[in-house]
Structures are given as structure tokens and as C-alpha cells.
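A single protein chain has been omitted; all remaining protein chains appear in their positions.
For chain A:
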Amino acid sequence: MSEAAIAHRGRIDRAGSWRLVLARELADLWLGGKALVLLTLFSILLGVTAYLMATNNELRLIPIKEIAYLMLKLTVAFGIFMSLIIGADSISGERERGTLEGLLLTPTSRRQIVIGKFLAALSPWPPAFVIAIPLIAVLCRDSQVVSWALLWGGILGTILVVGVTGLAMLVSFWSSSNRTSIAVSLIIYLVFLLPTQFPGQAQTGAFGDLLQKWNPLEASNVFLAKVIVNNRSVEEMASWLLAPILFAVLTLGLLFLYASPGLRLEPGRARTRANWGRAASFAAIAWLPITLALSFAMTLPTAAATSSESPVQIAVDREWATARTGDEVEFTTLVTNAGSETSPPLIVAMNIINLQGEVVDPEDWSPQRTQSIEPLAAGASIEHTWTIDAILKGDYMVYMVVVPQPAGPESTSVPVASSGIHLTVTPFTRINPRGVLPLAVGIPLGLTASTALLRWRRRRAIAAGEGEA
């Protein structure tokens, strides 16, 4: 051995040692089950969300583009969460488990160790994004938006995951315990999320711009929303990319140029008291899902309720209709000018009333609730077709109103209402809305089975090892 030892001492490949650390960390993360457990949780969350979105889309509550955006937003948020947890554990966790010293005692440079750990901490992001692709593709299959949304979701998600991993590893670098490291990382993440929870006014004007544009997480969300949902061009929104890119560059610079060469057994800074760490950890863990849920709920479409003498008459072609939730109900209106003069321009509007007194949001019930009519000659009639989406079970009255345009600012007109259509909606649940169910169930099941298989193999290996003893 000594001859070989003398030979090998001259060829220690320090430049490539990060690959050893990466391979070891990947094995630990994936074969140890941690990454698979996190991905399984993500796939369940994404599957449930995809199913609910598909159901809502069947009821036409959410436009396809918005579904793509919301699914990507959730994917990126979970990607960030995973890298935060893994990055925060990467150094302080090894300190705590006593395995860092062994690594620091090898000739491998500190920077090589940090590079290997950093790349391993990024590893759950690509599979998480791959899990989201079929779900988004199936949910948005009739839309041109899929590839565009996936492209920008992938780019921004990667930038954010890189930045957040760097940040979490920096925190881990300066932490003596895992608990402190994860708590501090989650608190920093919550600080980034906080401006999105401010009242609407606080998010407008120069201050609002500052809050959103220079917050890497919020700037990324605004960019994705505008580019995917609002058809804004990338050039127009390019300035919103600045914060996430700067964030990633800054954290990487700090991690690899400043911190990593000085990696040592003790944390770089004074220790956080254990009780503070425990309290902060609890607060952060309790508040994170709440904030995520609030943030998600606030992005769901909201709507405002709306609802006005003349020879003009309006009639509908049916008196009643029954439908199941998710069905479409069609009817036509006939507007007739029974007077002897040409009418002013007319507006026909749809209104829906719940007969049990529950609030109805008409926007959810029909994509087109008003139609305009040019001045109608005496004795002339015009027919329009209307569509109602029966989105909620219940007893409703649908009626139409024709409103003549007033002659000027100091005059009014008398709206005329049609007879009502009594609409009864019975409940109906689709088991497989937009065909998303097999994916929403299959992916989490597959991942759960893989995790269980790994655990079973590990238990068997330990049992076999003990048997040999």
C-alpha cells in the first residue's frame, strides 16, 4: 500500500472533488428518501390543485391561461420551499450530525464541498417541474399558452430556486443547528412574501412598484402573470426580471466567493439561542402554509356584482329550464320596437337571481351578459342568442332587460324587463374533469410507491446487516 500511497499523493484531483460530494449528497437525498417524500407531497398538492382547477374550468370559473399561471406559481413556490429546506440543512445539518468534520479533514477544498452540496440541493427542482408539465399540458390542452407558460415558468423557477438555495446555504453556513438554519431561512422567505399580503393600495404607486419590482419572488409572479395571462410581451416586462436575476447572482457570489472558502466546523457567527430558534422555527412552520394559502386564495378570480319608458319590448323563447351543474343552457331574446318611431340605441342585459336569496355572481354564469343594438326602426325586431353556464346547484330566475340609451346627461330612460326563465340546477360531479384525474392520482401514487420501496429496501438492508452481526 505504501508504494501506491506515494504514487497517489501527487495526483489528488482537487478540481473534480465536487463530483464526489455531489454524488454522495444525491445518494443521501434521493436514496435516503427525503427528496422523494418532498416530491410526493408536492405531487399530491399539485394533483389536488389540478383537479380543483379542472372542475372550476369545467364550470368556466377560471380561464385556461390563468390555470397555467396558477399551476406554475404553485410549482415554483414548492420548488423554492424544497430548496429552502434542503439548502438550510446542507451545512448546519452536517455540523449537527457530526459528519462535517470528516469531510473538512480531507484534502478536498472547502469551495468544492460547497459546490457539490449546492448542486445536490438544486436536484429536486427539475423533477418537480417535470411532474407539473403533464398536469399543466392536460389542463391547458386547448390553449396555445402551454409551451410559452412552461418556458417562462421553467426559466424563472430555475433562477429563483438557484437564488433561494444559495440564500438557505448561506444561512446554514452561519448556523450552528439545523433548527436555527431552517427557521431563519423560512423567516427570510416569509419576509419576501409579506409585501404581497399588503392591502391593494400599498401595492400601487412608486412604493408599490418598489415593493413588487425589487422583491424577487413578487417580481417573478408579476412577470409570469402579465406574460402568460395578460398577453404582455417579454420586452415590455423585462425590467421585472432584474430582481430575481440580481438575487440569484448576489447569493451565488456571496456563497462561492465569500463564504465557502472559509467553511469550518464552527458557524461563522455567534450562535442563535436555542429557544429563539425553536420559537422562530415553530412560527415559521405554522405561518408558511397559511401565507401560501392566503397568497393562493388572493389570486383566485374574484368578481363584482352588477344590475335600469318606451315602446320597446323584449321576450324570451322559454319559460323554464333544468340543468346539471356544468351544463350550458341556451335561449334567445326577441327585442321589438312596437312604437311608431325609430328607437334610440338599445342595450340588452342578462340578470340572474337566486330564489333562495343567495348571492349570485353573474360574471361566473355567463361570459357575455350584455349585447348592444343599433337604433331599431319602428316595427322591427332583432333576435339574440344567450348562453348560461349552470355553475351552482339551486333555484334561479333568469330575466332579460332592454335599456334604451338616454338622450343626454340630463335625461333617463325606462328599462323594460322580459318575463323570467325559471332555471333549476341540479348537482352533478364529474369524476374526471378535463381528463386530469389519472395524472392527479397516478403521479403521487407512483412517487409514494417509490418512497415505500426505498424504505422497505433500507429496512431489509439493516435487518440483513444485523443478521450478519
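Definition applied: contacts are C-beta pairs under 8 Å (C-beta built on N, C-alpha and C of every residue); 3 or more make two chains touch, one makes a residue touch a chain; residues count from 1.
Just so it is clear, contacts and distances are computed from a predicted model.
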{"item": "Listed names \"Ferritin-like domain-containing protein\", \"Cell division protein\", \"NADH-quinone oxidoreductase subunit J\" or \"ABC transporter ATP-binding protein\", with the criterion being the UniProt name of the chain not displayed", "value": "\"ABC transporter ATP-binding protein\""}
{"item": "Option touching the unshown chain, where A:R141, A:R324 or A:R458 are the choices", "value": "A:R458"}
{"item": "Interface with the unshown chain - residue positions in chain A", "value": "1-2, 4-5, 8-9, 11-14, 17, 20, 24, 27-28, 31-32, 94, 97-99, 101-109, 264-265, 458, 461-462, 464-466, 468-469"}
